[in-house]
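As you look at this complex, bear in mind that one protein chain is not there, while each of the others sits in place.
This part shows subunit A:
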Amino acid sequence: MDPMLQAFYGLVEPITFLTLLLSVIIGLIIGAIPGLSVNIAVALAVPLTIFMPTSQALVTLIGLYGAGVFGGSISAILLNAPGTPASAATIFDGFPLANQGLATKALRIALVASVFGAVFSIIVLMLLAPQLANFALRFGPIEIASLLFFTFLIIGVLSGGSMLKGLLSASIGMVLAMVGSDPMLGTPRFTFGSISLMDGLTYVPLLVGLFALAEIIDEGTRGFSRLKQKIDLRREDTKANHVSLVDLRHISFPMLRASSIGSSIGILPGIGATIASFIAYADVKRSSRDTSKFGKGDIRGVAASESANNAVVGATFVPTLALGIPGDAVTAILLGALILQGVTPGPLIFVNSPDIVYTIYFALLASTLLMAVFGYFAVRPLSKTLHIPKVYLMPCVALICVAGSYVARNNIIDVYVMLGAGVLGFVFNRTAVPVAPLLITFIITPPFEQALRQALTRSEGSFIPFLTNPVSLTLLVAAVLLLALSFRRERRERHSTPSKNKRGIDK
């Protein structure tokens, strides 16, 4: 059967479609609750997907991802606290709109923009990924090793506020990936005589700990405090909250610009939706003639932020599918889930498992459509999820973290790995060290080591082929430029901050 039809039939199977429906609803709810991010939702779902067929596993994770990013805007608009970091820029205009009695309108604008951004990025994915994969099929060990090391640098440099902290996080991810049997000779490394560690640190407990448990411990430090809902949707004027054609025309150009920015950022590994939404917001503000309403309740601000963060979703799959390099933390989790299913992402996926690629396309499209339907009709019920007190929710999520880590291999070691990763993630959050580079590097290190060792074995230990290969040479120049630019930017910021601080104190 044609792989496209096979993927379509797989998706419309009642059990798969029901799973997608459920995951979209759960994604919307989890995204809406501040403190429970998309990363947590997807991380907690991975242990369950191990026991599902591939198409069902994919729709679960993709449904949670797409819907969760939009869900974050609900609390951003109604609570002035983003449900997910990606919705932080939505607050600037979303909350002022809600204060003017236009919360439903702001939520609907966010929904329209999210759907636009998501569909835009899926088209980008469909057009770009096969071309990139086709090009990458020509890659040998030298090109693969160079590309993966370039990824290590780019995620380290661009994923956080500080280049050094990002690179430290990525290096720690590389060290953690060293645990287990050496991939070429089978020599045990850092297993301390434990048979359970021969397969390496299992990916599921690591990500559950880094994302979910770290956040729960962080909430624990605040005593699982509760945010009060400030806006009551029942008292709103229905007519004023209607989204008109004039409104849609008003936001169409900002949405297009923001979606292009979101998709471009999504293709680059490690940057993610949060930065995309801030850049898009700044861009739409800069490009508008009338900027007086921005920050006071301008629908263009909401539209730009939401289009950009949802446009990242599909675009992050471009490097994930075509090169096997995760675009952000969530696609790193998805990539790991695919490997657990026995599917190896990378250029060969388009040749060996095209049905999986089509399943991802269809799942992204279907989850966007379902998100549009549920998001439109269920704005009020969704706003009620904000009433759930964290003191009941977070300990239950902690319980699921333990169960989820254990079921991956029925091994208590995995629970301890999850606890260790949780504490590490908490320490990272407290010291502003980004967690995503650690996870992404943890995933790309095994293929990097394999490619590097193959290349060096072939050249008998010489690095000369790396300096004569056009792809690795281009990447080397790009890496040097990237490091130099980041170093310059940080230096400039360092010099400008003391004067800013002084001004702040003088005030």
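Here, a residue touches a chain if its C-beta (ideal position, glycine included) is under 8 Å from a C-beta of that chain, and two chains touch if they have at least 3 such contacts; residues count from 1.
Just so it is clear, contacts and distances are computed from a predicted model.
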{"item": "Protein name as given in UniProt for the chain not displayed, \"NADH-quinone oxidoreductase subunit F\", \"Tripartite tricarboxylate transporter TctB family protein\", \"ATP phosphoribosyltransferase regulatory subunit\" or \"3-isopropylmalate dehydratase large subunit\"", "value": "\"Tripartite tricarboxylate transporter TctB family protein\""}
{"item": "Residue among A:120, A:150, A:406 or A:466 touching the omitted chain", "value": "A:406"}
{"item": "Which residue of A:158, A:213 or A:302 touches the chain not shown here", "value": "A:213"}
{"item": "Candidates A:4, A:21, A:126 or A:174 - the one touching the absent chain", "value": "A:174"}
{"item": "Hidden partner chain, touching residue among A:134, A:196 or A:221", "value": "A:221"}
{"item": "Which of A:7, A:271, A:308 or A:415 contacts the chain that the document leaves out", "value": "A:415"}
{"item": "Hidden partner chain, residues of subunit A it touches", "value": "48, 51, 162, 164-165, 167-168, 171-172, 174-175, 177-178, 182, 184-190, 213, 216-218, 220-224, 389, 391-392, 395-396, 398-400, 402-403, 406-407, 410, 412, 415-416, 419, 422-423, 426-427, 430-433, 445, 449, 452-453, 456-457, 460-461, 490, 494, 497-498, 501, 505"}
